[in-house]
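Here it is: the structure, laid out below.
Now for subunit A:
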Amino acid sequence: MKTIVTDFEYLPAKTVEEALELLAQHKDDDYKIIAGGQSLNTAMKHRLITPEYIIDIKGLSDLDYITFDEKSGLRIGALTTHRSLEKSPIIRDKYPVLAEMEENVASVETRNWGTVVGDLCNADPAVDPGPPLIALDAKVTIAGKGEERVVDAEEFAVDFFETLVQPGEMVTEIQIPALPPHSGVCFTKYSQIHGDYALASAAVLITLDESKKKCVNARIGLGGVGNAPVRAKKAEELLKGKEITEDLLAQAAGVASEETSPISGIEASAEYKKDLAGTLVKRVGKEALARAQKA
Partner candidate 1 sequence: MAKHYRCPMCRKICAEHLDLARHYLGQTDKKHKEWLKTQGLSYAALIKAQVTEFGNKGYQALADVLKKTAAEVEI
Partner candidate 2 sequence: MKEYSIIGKPTPNVDGPAKVTGEAAYTIDMTLPNMLYGKLLRSPYPHANILSIDTSKAEELPGVKAIITGKDTPGGKWGLWRRFRELSDQQALATDKVRFIGDPVAAVAATTEEIAEKALDLIEVEYEPLPAVFDPIEAIKDDAPMVHEDFPSNINATRHIEWGDVDKGFAEADYVREDRFVLEAAHPCAMEVHNSLASYDKGTGRLTVWTSTGSPYFVQQNLAEALKLREGDIRVIKPHVGGHYGGKNSTMPDAVNAAILSMKTGRPVKIVYNRDEEFTTTEHRTAQNMALKIGLKKDGTIVAFEVKTMTNGGAYTGLGATTLYLTGTFITMPYKIPNYRYDGVRTYTNIVWGTSIRGFGAVPAKYCSETQLDRAAKDLGIDPLEIRRKNAVIPGYEAPGQYKFESCGIQPCIEKMAVRVKEKWPKLEKDEGIGYCAFAYMSGGIFNWIDTPYAYSSAHVKVNWDGTVDLYSQAADVGQGHNTVAAMICAEELGIGIEDIRLHMGDTAHAYTDLGAWGSRETLMNGNAIKDAAAQVKQKLIDIARLKLGENIAYDLVAKNKRIFLELRPERGLSYYDLVKDAIRANDGVPLTGTGHYTPHNKGMISPAYGMGIMAMKAKVDRETGHVTVQDVLVVHDSGQIINPLGARGQVEGSIHMGLGYGLCEEMPMDQGMLLNPEFVDYKILRTRDMPEIEILDVPTYEPNGPFGAKEAAEATIAPAAPCVANAVYQATGAEFYSNVLKPEKVLKAIREAEKKQKASKATGK
């Protein structure tokens, strides 16, 4: 069976400062950050990457947290595992959509060791947390030595396996604002086999007005249907300010579908994935609406 054949220098960090210092030192070197390494180790086994340095941040316990307050919303530290997110009482109470999403991420074993931020940084276009974070209007904090910037979740991944994180930088936190009243969020992914990479995935947030009739805000995130997770802005616009009917949702789903640019693969063609994205938007939109009406 395959092992990692190419040697690397192993640089564990115990604190964020240490990690940023190491990153600054090795800014120009061929390095990789490892958190859980659930994708990285496989990539190294297959010699797809052969870094000279591995900067290990798994030990940064100060970044392993999930906090919430109404004012600043939710904060997810960069070392939070998928499993922590899935099982967190805060998440189950305030953002159950994230727990729902997590239940179908790979396997329990992967979720136990792999981190949410690591998954985002790996930047597979089908990454499960991508669409719900877009729908929830999440921000991602990227830190370098002595500097920090915050980017929108929808901007974070720029291409296949490429993000805004630059050499010398790392992600430290995800922030999600508190949900306005009368909001509903739903996420689903479709893969033929459970727990598999999504052929397409969709998350929809709908916020209704006081009367719970009109849609005052909508956000739609899609996964697996482009070179990075996609925000379906045109479809969102279609919903905003209107009373959401099944027809309108179907229309928005059609528009969202046109906002995708999937590629054909072994499992399905681009055309299929495009249609699938629309179907999923329609389905999760309906559920998000029902949740918003109950909220």
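A quick word on the picks: all candidates are chains of the complex that A comes from, given by their letters.
The rule is simple: a residue touches a chain if its C-beta (ideal position, glycine included) is under 8 Å from a C-beta of that chain, and two chains touch if they have at least 3 such contacts; residues count from 1.
This is a predicted model, so every value here is computed, not measured.
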item	value
Given options 1 or 2, the chain of this complex that touches subunit A	2
Complex contacts: residues of subunit A adjacent to candidate 2	1-3, 5, 42, 190, 192-196, 199, 266-269, 272, 276, 279
